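All protein chains of the complex are present and in place, except for one that has been dropped.
Order as written gives the chain letters A, B and C; numbering starts at 1 within each chain.
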Amino acid sequence: MNQADISHLVSRLKIQVNPRLRKFRNPEGPLGRLKKLRKTVTALFKHERIELNYPRAEEARMYAERLISDAIRYGDCHKTTMETADFWIEEKQLIHKLFKVLVPRYEHSQTSYTRMYRAPRPYPGPMHKKAVLELRGNPYPPLLPDFVSNRNLIHNVLLDEAKKEYRSQKYAEIAAKIESAEKGALQIENTASEKSSIEQNASVSEQKP
Amino acid sequence: MALSQIIKQPTMKLLEEKFLALSIQSCSAIQSRNKQVAPQPRLRNPTWLTKKNRVIHDDFLTADNAQFVQEVIKDRYDVPPKVELPKNTVEWTPKLKRTGVIARKIGELPLWLKTGKKISTTLLQVLDNHVIKYFTPEEYDPPRKRPTRIKNKAGCLLLGAEATDPTYLTKEYCMLFKNSGVIPKKHLARFFISPDAALPPGTPITAQHFSVGNYVDVRGLTKYRGFQGVMKRHGFKGMPASHGVTKTHRRGGNIGGGGEKGRVWPGTKMPGHMGNRYRFAKGLKIWRINTKLNVLWVSGIAVPGATNSLVYIYDTNLPRRKPSNPLAFPTYFGLGDAVAEEDIYEESLHRFSDPTIVFQKE
Amino acid sequence: MLYISRPFTSIITYLNRNIHTSKIQCEIQKQTRLRVVDNSEIGKRAMAEGRPPKCIHVYNKTGVGRLGDKVLVAIKGEKKKGVLVGLKQNQKVKVPKFDSNNLVLIDDNGTPLGTRIHVPIPTVLRTILKEKTIAKGTDYTKLLGIASKFV
């Protein structure tokens, strides 16, 4: 049971994080792994949309998200953040892009800063899964067709009709219920006002069942 | 003359029939010699093992329609099913077998006794269990037919746990829940019970099915560790690191003698897949129950499975740990006037809200 | 600091002999050097000469000395018995762990050879030694009487 490290605060990432990091075995050890990933992160910041193997894309995506979120959180005057950015971005002019372009772009973003798609695998060819990794708000045309106007799809039309019918039935039932409740309340009122006479009491008891 | 032509002749046909009859007779004669052998098991899954998850296509529903689907589900299942409690219940006796429950292992925490001793416990959260169906002993058709020597016949109770969104499930799976009136559940489990312990469909089962101080058996799927060597899998000692040992530091060594018995005996401990099997942790004491969140604290940290994995809790079958006081039979219905405490502790347990322990002279 | 005036080599031998840097060697077993913490004559002289006693037997079934165990030590060319009253090993909760492996010399009846223990000893020894006294028939609790401080 380890204590959480609170010396350096971080923001919650807006993507799902793998519980374990991939090892990417490397002759240089863990540092070699970081060096490998930083090439991808630099390329992502430079080109804004890249196609690569899936495992590396997923891993690099987490680091890119962390870098942007730290940059948003601490800004460019924070020493540790600047050092980290310096380590992760190999082409140094991109550090300016991170703090001056990407930070304003994502400052008020409620979703993740990057987006990842599974890409088709070349056939015949290696069996590796492929992925497309991109920064949100990039200048390229979108990869997927737009499905915003899906109201005219057949099942949506059918569901619309079903909805109308279902609701009308439901509201009718509710109205009936209220009416009956009102009636019941009226009856109770009547009983309360006419409680004094024994005859009426008897009549009410007849009505009740 | 060809053989087929001979067979076509009526006399030959008769002969053939006779021959076949003879052969069948002789076969049955051989079988009758092995009367006591149990019949071959029939491979047939229980009726509730249907395909569970629907293939999900993206339907591009509008937000309104998606909301409408959820509304229908809510209207359909929001009302808890009306259950008629069993009327002629019998008193619990040690020979009766109650149902178990489906639970989730949620972690491990220390507790302290009044003597100042620290014990480690595992927390098991009893999920929203509901009875789905009861199969009487006659109805329940086990895949393997046993010889008729079983005296105490057991019924089978099907429990479901963890309500889920029915739109993700297949129609066949949802139909299993139709008669019970509960919302389709993610997990199903069967429990063999005495016919007296039968419960009507829709009955909820809570953590108070068990009581503090009693013992339970917990069954879970152990963590899968892949293909492992004998040192990790069976706790072998391995061989020395040096002193002329080459290439056999973590190996098992000899696996048997030669000569007449020169073969690998069944059950020899060797490398192989480790874990990913259902295992019991037996005789765990219940120390504490939280009735609000349905959590049990049971002793030990050896409950099989990872944190957040499913486990099944049964009354213990260890003869010396059977409960002395009568249990809630067939389950706890909460009919008494007194509202249960939020936290029920075992007597010897220190409550965190109690004052500091002081060791006094007797 | 006592040994600074001695030749350099003797410092090295002393340190090598006495200070264990790995965890496993914090265990008390045969050949372990111990520190006498009572004021018995033989113990005082042995410590002052820089020849601390060496454990040559642990009286239990594991052969590893725990708190309150009886050990046989070789001290100044003699064999003496002693009780472990403080260990370097990591201990359980609320049981103190010391910077040295401490020993109090006793005779065969459990009577301590010295008259005073000049370091604190753990209170858990009260329970441990009482249990041992009942089990073994020798009165070990006498050494609690000469303790100066409990922690």
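Before moving on, here are some points about what is shown:
To be clear about the criterion, a residue touches a chain if its C-beta (ideal position, glycine included) is under 8 Å from a C-beta of that chain, and two chains touch if they have at least 3 such contacts.
Everything that follows uses one rule, which is that contacts and distances are computed from a predicted model.
Matching "Exosome complex component CSL4", "DNA replication complex GINS protein PSF2", "Large ribosomal subunit protein bL19m" or "RNA polymerase II transcription factor B subunit 2" against the UniProt entry of the left-out chain gives the name "Large ribosomal subunit protein bL19m".
With respect to the full assembly, the chain omitted from this view is in touch with A, B, C. Taking the complete complex into account, B:N290 is the one of B:T50, B:Q228 or B:N290 that touches the chain left out.
Touching the omitted chain from chain C are residues 15, 19, 21, 37, 86, 90-100, 102, 118-120, 123-127, 148-151. Seen across the whole complex, the unshown chain contacts chain A at 1-6, 8-17, 19, 21, 30-31, 34, 62-63, 66-67, 70, 80, 83-84, 87-88, 110-112, 115-120, 144, 147.
Taking the whole complex into account, chain B touches the unshown chain at residues 56-58, 106-107, 109-110, 112, 115-116, 118, 123, 125, 290, 293, 295, 306-308, 350-361.
Quick note on the criterion: only the chains that are shown with their structure count from here on.
Set against the C-alpha centre of chain C, every other chain centre is closer than that of A.
Averaging the CA coordinates per chain and comparing them to the mean over all protein CA atoms picks out B as nearest. One finds 36 Å separating the Cα centroids of chain A and chain B. Per-chain Cα centroids separate chain B from chain C by 54 Å.
Averaged C-alpha coordinates put the centre of chain A at 64 Å from the centre of chain C. The set of chain A residues touching two or more other chains is empty.
Counting partners per residue, chain B has no residue that reaches two or more other chains. On the side of chain B, the complex with chain A involves touching residues 59-62, 64-65, 68-69, 72, 75. Those residues of chain A that touch chain B in the complex are listed here as 147, 150-151, 153, 155-156, 159-160, 162-163, 166, 170.
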